[in-house]
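The complex appears here without one of its protein chains, the remainder shown in place.
Moving on, here comes chain A:
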Amino acid sequence: MSQPKTKKETEDLLELYRQMLLIRRFEEASAKAYSMGKIGGFCHLYIGQEAVGVGAISALEQKDYIVSTYRDHGHALARGLEPKSLMAELYGKKTGIVSGNGGSMHFFDKKKNFMGGHGIVGGHISLAAGIAYASKYRGDGAVTLCFFGEGAANIGSFHEGMNLAAIWKLPLVMICENNHYAMGTPEYRALSVKDVSVRAAAYDIARDHIEGDEVRKVREHVRVAVERARRGEGPTLMEISTYRFRGHSMSDPAKYRTKEELDKYKQGDPLIKAEKDLLSSGWAQEELTKMDEIILKTVEESVDFAEKSEEPPLGWLYKHVYAENV
């Protein structure tokens, strides 16, 4: 890929950078609110991995579907879900994206084809195959993008989902965000073959493996897989290497890795890379700082919105246990 150099040529990078920065700032604010006891439950941050979600999702069209894990804040924001309703959901308020029923791990937005937010490791992989199955069944031309961690690649559901997607040539793009740890378990203690994408051979499907520190590179590679899926040529198994700068969840001090290792990866912070690219192609530091200020304000407003929102009424306890029959 040739690097665009002029300011004009990098306008799209600016937009991708804006999305990554929004995720970073949103999550910094969530971490703060969590430490203050405003957010409960598990809260898994995406900080460090932003280029993967933003790059991958920017390769999609509106009709395409996204299926995510419990680490779903970044994917949701990249898809354009409202920061306000996401923050309110973290706070467990009635204005939350799923009116306080889901919390951090269960964001859903039907209008945006954002299909969750799933808390069982790997369980969502066959759901994604099912959504892709429905697209093929109807011929609606949509592609489903499914994110999962390298830890999830070891559960039966992964293998079953991959095999079904492969035999039926489903329009599915599987993205393993390999951040090298499943909670405290480093990949070398859990994966017989460390590059998850190699397993594509076992299902005779396409594979790809890249580093996930450059957002445009991610977009280009995912686009290839999305187009392949849209042409009806079946699923792709991708591994995108990345790193989470925080612990597994807010309650994890991440003692299982060294400071040296963390520092090494922080050199490859996708935001710093994108920022450098922008600066070297003619964007002024002030322009970027200004954008950051606007984002910070958006995030502040979402915190404020969440703070001020009401809790769901107790009468909603039994709401949505069953769907209405119409």
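In this text, contacts are C-beta pairs under 8 Å (C-beta built on N, C-alpha and C of every residue); 3 or more make two chains touch, one makes a residue touch a chain; residues count from 1.
We take it that contacts and distances are computed from a predicted model.
Visitor: Looking only at the UniProt record of the hidden chain, which name from "Pyruvate dehydrogenase complex E1 component subunit beta", "Acyl-CoA dehydratase activase", "NADH-quinone oxidoreductase subunit C" or "QacE family quaternary ammonium compound efflux SMR transporter" is the right one?
Guide: "Pyruvate dehydrogenase complex E1 component subunit beta"
Visitor: Thinking of the whole complex, not just what is shown, which of A:110, A:189 or A:231 touches the missing chain?
Guide: A:110
Visitor: With respect to the chain omitted from the figure, which of A:80, A:123, A:186 or A:268 is a touching residue?
Guide: A:123
Visitor: Write down which of A:160, A:233 or A:287 is the residue touching the left-out chain.
Guide: Only one of A:160, A:233 or A:287 touches the chain omitted from view, namely A:160.
Visitor: So that we can see where the missing chain sits, which residues of chain A does it touch?
Guide: Interface with the chain not displayed, on the chain A side: 65, 67, 98-102, 106, 108-110, 115-120, 123-135, 137-138, 156-157, 160-161, 163-164, 167, 319-326.
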